[in-house]
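So the structure is just underneath, and the comments pick up after that.
With one protein chain withheld, the remaining protein chains of the complex are depicted in position.
Letters A and B mark the chains as written, and numbering starts fresh at 1 in each.
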Amino acid sequence: MGTIAIGEKRMSHPLEITNLVKRFGGLTATDDISFHVEQGQSVGLIGPNGAGKTTIFSLIMGELRQNSGTIRLYGEDIGGLSTPARIKRGVSRTYQVPRPFGEMSVVENIRVGLMPDSIWKMITQGPDREREIELALSVGFSENDLNRRPDELSMGDLRKLEMARTMATDPSVMLLDEVFAGLTKGEIAQIGELIQQMRRDGMTFLIVSHDLKALEPLIDSAIAINYGSKIAEGDYADVISDPDVRSSYLGVA
Amino acid sequence: MTQIIIQGLLLSGLYALIAMGFTLIFSIGRILNLAYGTYLLIGGYVYFYFSQMLGMPKLVGVLLAVIVGAAMGLAKYRMIVKPLKGDHVTIPIATLILAVVLQSGVILVFGDSSKILLPIVPGVERVAGATIPFSNLLAAVASWAILISLYFFINKTHTGRAMQAVSMDAKGAAVSGIDSDRINMITWGISGGLGALAGVFFASYTQLTPSMWVAPLIISVAIVIVGGIGSIVGTLIVAHIIGFMEIIVTALIAPELRGVFTMVLIIGVLVIRPQGLFGREEI
Partner (left out) sequence: MGLRWYHFALWAGFIILMYAMPDLVSKGTLRTFIFANFLAIFAISWDVLSGRTGYISFGHPFLIGIGAYTTAILTKRFDVAIEISIPIAVVVTMIGSTLFILPALRIRGSYFALVTLAFMELIYQLVQVIRPDLTGGTRGMSGIETLTRGAVNGYYMSLSLMLAVAISMWLLMRTRVGTALSAIGMNEDSVQGSGLSTTRLKLFAFLTGAFVAGLGGAFYVHYLGSIAPRALFDINFVFTIIVAALIGGSSTIIGPMVGAFFLTYLLEYLRPFLPGAERYFIYGGIALIIYIYQPKGIYAVVMQAWERLRSGKSA
């Protein structure tokens, strides 16, 4: 269904998930979820707390292993690969709670993201300083921030750093987990502009956010999940007005 | 055969007592207190000093040992564990340094040579060819009594249940109004007191030397790792597995190899089943 056969070649979606199931003991955190993201598209993943959004990210990245179902990246089944192997194939994510290297400066943090997965190359080739600085500046750091350490950075700066380190792995599909949480209005606008820029450059996104106002302009379509199941999918306006979505997610309103 | 069973039971009881104080601390916050063995060391020497050098009543000696051990536990929590915020890299190192400091402190005061501790209760009983010193019998009985009361303390009293809560989920416990600092203090105090008491029995089982902290530490580690975190029953079972294996290996194979089984058990369990044989799974 997700692939269109053109002769022998198969045009594949950047990300395609089929019948994905993940259970923790008696709890089903991901319950038979299927969806795909098309090339250059940006999809919002929405749902209440504990709906299982982050679990899906962890499954895509291989930090958790699914009980059943498949995860395809450009047609290749990556469901059995290690996290670094998946990143090498072009998918990368940010974390809800930023996880910087605490005793490294901003550029050094980005340096780790840029490293090739080869010890020989790490030893024989020096760091690409220009690219490190370019990435830092592109997410909105100033020249003065480059040598700052994580304990001197604000939450907004930490999220920018998380973005930069994720971008450093050179992904073609980016998964963003709550990129706007704890940010000021100015920072939200800045990160939003960065995402728009990357969309124009052809990046494929899957974005989790509670801040629907910030999320809306950044996505082409939305998927709503609750209790680990997909409850609606399609145009953002349709999804958000779906009665199931309203009662589960916006029930309070 | 009877001899193996009797000796095995006695040794296992002692080992269970030794490991109990260590289990308590390791269960709360996974803190690896490598200076645990020094409670036994200091406990043994305090008892030796008061009851043998000063000639005080033995019960007073035991009591003083327990008090000093508990005080050490509190001091260790206040001065090392709290400042280092329970860190998993720095605490094992800091407590290892502390253990060596205390060991050399004992050498400074009492000298390097080993000392024979007079049995707490003199006399022996012969059963089916096996010689049972009353002192060892007392150690086993005492350790059973302590284990049972500890089991009830943890499961039936308010403080005990608070300890369990902190050990499972420190943040959750804090939310439900448990003062985890106070619980930690109590736990470290009990752990130190138990360790020192075990030290009195352990020293009269073997002898009093400045390096006597290493063996009990390794036994405790093995019992906690293999038994599983936070499981008193697991501690008891594994103490018996290790105690009996040591007696069997000593009697039937070679005395030098008696510790090998313990090491293989630690390595094997940590590699294959890190949550222990009887412990709960940690996510």
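We adopt the following convention: a residue touches a chain if its C-beta (ideal position, glycine included) is under 8 Å from a C-beta of that chain, and two chains touch if they have at least 3 such contacts.
Being a predicted model, the structure only gives us computed values, none of them experimental.
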item: Partners of the unshown chain among those that are drawn; value: A, B
item: Contact residue for the chain not shown (choose from B:Leu54, B:Val100 or B:Val233); value: B:Val100
item: Residue in contact with the excluded chain [from B:Leu40, B:Val62 or B:Ile80]; value: B:Ile80
item: Absent-chain contact - pick from A:Gly47, A:Gly79, A:Pro100 or A:Gly140; value: A:Pro100
item: Contact residue for the chain not shown (choose from A:Gly126, A:Gly202 or A:Pro243); value: A:Gly126
item: For chain A, residues in touch with the removed chain; value: 61, 63, 82-84, 87-88, 92-93, 95, 99-104, 108, 111-113, 115, 117, 119, 122-127, 165-166, 168-169
item: Chain B, residues in touch with the chain not shown (by the definition above); value: 30-32, 34, 79-80, 83-84, 88-94, 96-101, 103-105, 107-108, 112, 210, 214, 218, 221-222, 225, 254, 256-257, 259-260, 263-264, 266-267, 270-271, 274
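Everything below uses one rule, namely that only the chains that are shown with their structure count from here on.
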item: Inter-centroid spacing, chain B versus chain A (mean Cα positions, whole Å); value: 48
